[in-house]
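With one protein chain held back, the other chains of the complex are shown just where they sit.
On to chain A.
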């Protein structure tokens, strides 16, 4: 599949691949950016143990002065298109995510997709934000690996955003350096008019200065692709942190459940033996207003015993869930790490290649200018 842009709505076409005849031949369907967001939110909730690929930015950020921060700017729209295409490719090539039916429908079914997603009721499964924030401060025994990973994702976010900000400033300044050289073109031309032998050399050298000044536009446009590659991993860091947070939440849940179970067991024991070890409101009221009847006590014990049994089963399943989560999450994290190392290495290589190309162009232009000067 590939995407083309028609303003804010994406014209999206699924092309049947030669090898897999499974895709029903759908010519094209329309998807808005908001539908991409919906898809991603669905995946985040449904696969909390997966580092879900990020979407490209909705609005232009980290711009340098030449690029407008305008969302309608054709260059920005094009780069966002590439980003969305990339997102879909990432999901499609993920061993787990690619099998999801909602994702499949996103690619194949135009009408009613939104309703289908909402019918899954995934919003209900989403953890409340408040709960998520609380968990960070009260988890007693988180898996150390996840704590370290969360720390890493925070640092990664910080360093990449710093890098992107300064890169934008560097681009801005470099643009200035190149453009001022254009003024040489004009003045050499004017000067050549009053010269005899020097005239030709000056005039042609001036032309090369114009070429030099103009060359920066393409150079910086290419560099934007590098910035986009970094941005993807800036946003990936967020996805990484989300997985860690999910672990914390589950761990918190587990610890709360265990705590609850322990206190219920204690209550039960106290009622059975008649001793009050812990303070409870019931204990106090019974002291003040008289003890309850043995029948009442028996009833309470029975209720508690039921709750304890339930609680123990829940705790068991929560433990299992937790262990499963850790296992599968860590597997995806390892996969992600390898992907990240590979992708970023490629990005750095392409960046170096860009710089090399820029240097070679510079050498070429100035060599040409030198040749013109030598003929003066």
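What we mean here is this: a contact is a pair of C-beta atoms (placed from the backbone, for glycine too) under 8 Å apart; a residue touches a chain by one contact, two chains touch by 3 or more; residues count from 1.
To be clear about the criterion, contacts and distances are computed from a predicted model.
Enquirer: For the complex's missing chain, which UniProt name, "Exportin-4", "NADH-ubiquinone oxidoreductase", "Thioesterase domain-containing protein" or "Sorting nexin-30"?
Expert: "Sorting nexin-30"
Enquirer: If I consider the whole complex, including the chain that's not displayed, which of A:50, A:84 or A:156 touches that chain?
Expert: Answering carefully, the residue with contact to the hidden chain is A:156.
Enquirer: Just to verify: which one of A:78, A:190 or A:321 makes contact with the chain not shown?
Expert: Going through A:78, A:190 or A:321 one by one, A:190 is the residue touching the chain not shown.
Enquirer: On chain A, where is the contact patch with the chain that was removed from view?
Expert: So the residues of chain A touching the missing chain come out as 152, 155-156, 159-160, 162-163, 166-167, 169-170, 172-174, 176-177, 180-181, 183-184, 187, 190-191, 194, 197-198, 201, 205, 341, 344-345, 348-349, 351-353, 355-356, 359-360, 362-363, 366-367, 369-370, 373-374, 376.
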